[in-house]
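Worksheet for the structure shown next.
For this depiction, one protein chain was excluded, whereas all remaining protein chains were kept in their positions.
The block that comes next holds subunit A.
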Amino acid sequence: MSADFTLDLRGESCPYPVIYTLDALKEMQKGQVLHVVTDCPGSFRNVPEEVVTAGYKLAKEPEKSGQEYLFYIEA
C-alpha cells in the first residue's frame, strides 16, 4: 500500500496519536493517503474510531505488526 504522507508516532501516548493524525489529515488534499504508525495500545482503538467519526475513510483495515499498529487513512 502506497501513501502520500507518513506520520511515525511511535512512543507517543494518548491522546496525541489521535490529535496529530487529525491535524495532519486537515492539512492534506482530499483523496491523499496518510500512513500512521503508533505503538500506544490505546491508539489501536481510538485512532480508527476518531478518523471515521471526523469523516475520513480507512483506506485499509488497521494492521498489528508485533507491538506496533499501522493505519492507512484517506483524507
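Odds and ends about this structure:
The criterion applied here is as follows: a contact is a pair of C-beta atoms (placed from the backbone, for glycine too) under 8 Å apart; a residue touches a chain by one contact, two chains touch by 3 or more; residues count from 1.
The rule is short, and it goes like this: contacts and distances are computed from a predicted model.
From the set "Cytochrome bc1 complex cytochrome b subunit", "NADH-quinone oxidoreductase subunit M", "ABC-type polar-amino-acid transporter" or "Sulphur transport domain-containing protein", the protein name that UniProt assigns to the chain left out of the figure is "Sulphur transport domain-containing protein". Residues touching the missing chain, restricted to subunit A, are 1-16, 18-20, 22, 24-27, 30, 35, 37, 39-42, 44-46, 49-50, 53-56, 65-67, 70, 75 (touch as defined at the top).
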